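Below is one structure, written out as C-alpha cells; comments come after it.
Apart from one protein chain that is not included, each protein chain of the complex appears where it belongs.
Then we have chain A:
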Amino acid sequence: MTRPVAPRQAAATAATTTAPDPAGKASPAHTPDEMTASGATADPSGATTDMSPPTVDASGVTAGASGVTRVAGGWAGVLLTAARPAGPMLVLAVVAGVGAAGAAIGLIATSAWLISRAALHPPVLHLMVAIVAVRAFGISRGVLRYLERLVGHDAALRTLTELRVRVFRALAERAPAGLAAFRRADLVQRLVADVDAVVDVLVRVLLPVTIAAVVGAGSVLLVGSMLPAAGVALAVGLLVVCVGVPLLQGLVARRADGLLAPLRAELSTGVVDLLHGLPDLIAHGAAGARLAAVADTDARLRAAERRSAAATGVGAAVTVLSSGIGMLVGLVAGAVAVRAGRLDGELLAVVVLTPPAVFEAVSGVPAAAQRLAGAREALRRIAAVFAAPLPATEPADPAPLPTGPHTLRLAGVHAGWSADRPVLRGFDLTLEPGQRIALVGPSGAGKSTVAALLVRFLDPTAGRITLDGVDLRDLRGDDVRQVIGYLGEDAYLFDTTVERNLRVARADATTAELEEALRAARLLDWARALPQGLGTPVGEHGVLLSGGEQRRLALARALLMPFPIMILDEPTEHLDERTAAELTADLLRATRGRTVLLITHRTEGLSDVDSVVHVGRGCAPR
C-alpha cells in the first residue's frame, strides 16, 4: 500500500532537520555553479511574467510594482496565478474525477434498475443495455480515478514549480531588507514549507471539492428528474454534509482550540524548557520537579481534550444522519409516488439506493475543508511576500555606471528596516578612493543599515547617497553591486563544496584564482589539507567548518570579485577573542589597495584604518 509521498511532509522534514544527514553531506544535493551554469544557458527573462521595473515617484516612495509583485485577491490569488499554466490539466483532472465518481453512482443506479427490472422476468435481451452499462461503469471508475490522480498530481507539481519561481523572484527583489523573514531563519524555513503546501491544496482540496460540487449537482438533477421530492431531500442532505458539516467542524475546532491552545502552548513551553535546559536542571537537581510540572500540564491537556472530544464526533454523526434521512425520505416519497402512479415502480430502488452512493462520493469534502483552513494560512503568508513593499526600487531609466575611481558620499541619510522605526537619522559619511574607514558603534546603532544602503538592498527614506555624484537610486542595483562588494556578518555558505561556494562569486574563476583568493584569506593551507580538497562539502550553513573557517571562506569568496569598494562587516558572535582579532587584521590586509568600510564593534586594534566613524542612536557622527 504505497502512495505518493506528500510534499508537505518532505518540506517538514527539510525544515525541522537542523543537522544534515551524513549521506547528504557526502553528496551535495546541488551546486550553485551548476545552477549558474544552467542559468547561463537558459534565459532567465524567458519566464512567463515580465519583469518591468517598478516606478519611483518624486518623493522616492514605491509607487507601483511590477506584474510579478502584484497578485490580486490574497491567498486565492496566489493559488490561481500559480495554477494558471497548469489550467488545462486541472480541468482534465476534474473531468476524469467527475467521470470516476459518476461511474460509481451510475453503477449503483443502473444495478438497482437492472434488478428491479429483472424481478419482472423480462426477456434477458431487454436487460442487455443495462448489463453492459453496469460492466462499463465497473471498469471505468477505477481507470478514470487513476487518470484523475495522475493528471492532478502532474498539474499540482507544475504549479509548485511555478510558485517556487514566483516566490523566489519576489524574495529576490526584497531580500534581506524588505522582509522580516530574513532576520529569522525559522521564518525562511516556514515560507519554503508554505510554498510546498500548494500541492496539498490542489490535490486534496481544490480537486475533490470541485468534483464533489459537479457530481452532487448532477446527482440532484438525476434523482430530481425521477422524483422531485427525493431530489430536494438529496440536495438538502448534500448541502448539510458539504457546507454545514465543515462549518460545524470549523466552529467546534475553533472552540476546542480556544480551550486547548493555551494548554498546548504551556505544554510546549514546558517541554522545550525541560529539554533545552536539561543540563542546568539536572545539575541543580531540579529536573524531577520540572518533569512533574510538565506531567501536570500534560494531564490537564489530556482532560481538556477528553472534554472536547464529545463535540468533535458531532460532524460524523450529522453526516450519517443526513445520508440516512435522505434515504428515508426517498423511500417514503417513492412509495407515495409509486402508489399514485407518478413513479415507475422499477425506479423506486434507483431513487432509494442512489443517494447513499452520492453521499459516499462527496464524503471527502469535510476533510478537504479542514485542510483548506490550514493551507489558507500558508497561502496568506505567501501573499504577504508578494504584497510587501520593495525596500529598494530599480530606476525606470538607469544612469550609466560611473567609471571611477569611486567616491561614495552619504548626506543627511535617514533609513530603517521598517518605515516606522528609523535607525539612521541624518547620517553623513564620505568614502574617498582608497580610503579605509572603520564604522564603530554598539549593536542596533545602524551599522548594518549603512551596509544595506550602500549595496542598494535598502533605499534611504530621506537624504542622498551618491556614487561619484550620481544618486544611487538612479543606478541599477546590480550595477551598484559590481562596484561595491559586501562581506556581510551573515554571509551565507551554501550546502555544497568549498569550490562551489567560492564559484558563487565568479562561476568562471580559474583554479589559480580560487587558490589566490584562499591564500589571501589565509585559508589555502587549510583547504589543501582537507580530505577532498576544494571538493569537500561545507555542510548546511557551513556547519562542518569552524566559525573562523566559515568567515575566511566567505572572505575568500568576496575577494574573488575585484570590487573597488568593499564593505566588511566584522563578525563577533561565535568567535573567540583571538580568532576575531586575527580575522579583522586579515580582512584589512587582504583588501589592501581597495576602498574599505570596516564595520566593527571593537575600538582597539584599528591602527590600520585611516579614520574611525562612530554611529549610534542620537549620537552625532564625528
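Following the convention adopted for this analysis, a contact is a pair of C-beta atoms (placed from the backbone, for glycine too) under 8 Å apart; a residue touches a chain by one contact, two chains touch by 3 or more; residues count from 1.
Keep this in mind: contacts and distances are computed from a predicted model.
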| item | value |
| --- | --- |
| The complex's invisible chain, by UniProt name, from "3-methyl-2-oxobutanoate dehydrogenase (2-methylpropanoyl-transferring)", "Transcriptional regulator", "Putative membrane protein YhdT" or "Thiol reductant ABC exporter subunit CydD" | "Thiol reductant ABC exporter subunit CydD" |
| Chain not shown: contacting residue from A:78, A:505, A:565 or A:587 | A:505 |
| Of A:288, A:374 or A:405, the one touching the omitted chain in the full complex | A:288 |
| Options A:267, A:437 or A:556, residue touching the unrepresented chain | A:267 |
